[in-house]
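The structure appears right after this line, and notes come after that.
With one protein chain removed, the remaining protein chains of the complex are shown where they sit.
== subunit A ==
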Amino acid sequence: MSIPSVTATKPSRMLRLRDLWQMLTQNRKVLVGVIIVGFFALVGLFGPFFVTIDPGEPSKDLLQAPSAAHWLGTTQQGQDILAQMIIGTRLSMVMGIGIGIVTMIISVIVGLVSGYYGGWIDEVLSLITNVFLVLPTLPLAILLAAFVAYKGPLTIAVVLIVTGWSWGARVMRAQTLSMRNRDSVEAARASGESSLRIIFFEIFPNEIAIVAAQLLGTVIYAILAETGLEFLGLSNGNSISWGIILYWAGNNDALTLGAWWWFLSPGLCIALLGAGLALINFGIDEIANPRLRMERKNLKNERKALKKQVQAVQKGTL
């Protein structure tokens, strides 16, 4: 039996920081994912410095297909779509990652506190978590966003954080429950450490990798949901992000005008970024659960050998 050597053979998916670096270098999925996400991060960080034209500035080149002058074409007002995309990358990335991180922080705190303390604190927190878990997310987000008077990225962020934290909290709670009675935690408790210290310095570090995996999922959710809400016109149409470019394309009938370039690039970028994040997530999954990445060849040989053994035994005894 040749099971590949991994540091995380425990079924509890316990991983440490050191493994994160290994994932990066050993797993091809993770590598591809990191390259994609890294690319968009760089564009978001430094791209705007290279954009010389004002992305909101109308020009005479109305609704032009991609050309040497406008690589990704122009809008109905003659705005350059490439410039909009680069500027928009920053807002979309900041929102996706920002919403993801804040959501995750809430999930982690609720999950840790709920799992560690148990008792009535757990009962109450679990009930709230489960209620939020079964409430339909997107409709609730639309309801909230529609009623807030101020329309803009901040509203969208708050709405998505309020509606999105429950899943992570449930996962973190389950993880904390299994961690609560570990020897190291017992020892810390016996030596009189404060509860808060135990939670954040004894338990939390052991859950970093799960938090990372959860974070990736949350960021994907945030980017997709954010774009959806923006596309519905629930954000401020004057700011520029991928979703808002799509909103204007939809509002100006880009479809019937045959302006495919207007909505092609934003959607493609969202899909690429999402796929990149998902690849990293699957990679982490494979490392945490070795069964998922066992090669067929291995499995087949192993089975053949076992089959032979069983048959030999049967023949021998009968």
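Criterion: contacts are C-beta pairs under 8 Å (C-beta built on N, C-alpha and C of every residue); 3 or more make two chains touch, one makes a residue touch a chain; residues count from 1.
Convention: contacts and distances are computed from a predicted model.
> What is the protein name, per UniProt, of the chain that does not appear here: "Peptide ABC transporter permease", "Protocatechuate 3,4-dioxygenase", "Phosphate-specific transport system accessory protein PhoU" or "Na(+)/H(+) antiporter subunit C"?
Checked against "Peptide ABC transporter permease", "Protocatechuate 3,4-dioxygenase", "Phosphate-specific transport system accessory protein PhoU" or "Na(+)/H(+) antiporter subunit C": the hidden chain maps to "Peptide ABC transporter permease".
> In the full complex, which of A:V43, A:L246 or A:I284 touches the chain missing from this view?
A:L246
> Of A:L31, A:L82, A:I101 or A:V148, which one is in contact with the hidden chain?
Residue touching the chain left out of view: A:V148.
> Among A:A65, A:L127, A:L154 or A:L196, which one touches the chain that has been omitted from the display?
Of the listed residues, the one touching the omitted chain is A:L127.
> If you put the missing chain back, which residues of subunit A would it touch?
Listed in rising order, the touching residues are 29, 127, 130-131, 134-136, 138-140, 142-144, 146-149, 220, 224, 227-228, 231-234, 246, 249-250, 255-256, 258, 260, 263-264, 266-267, 270-275, 277-279, 282, 285, 289, 291-292, 294-297, 299, 303, 306-307, 310-311.
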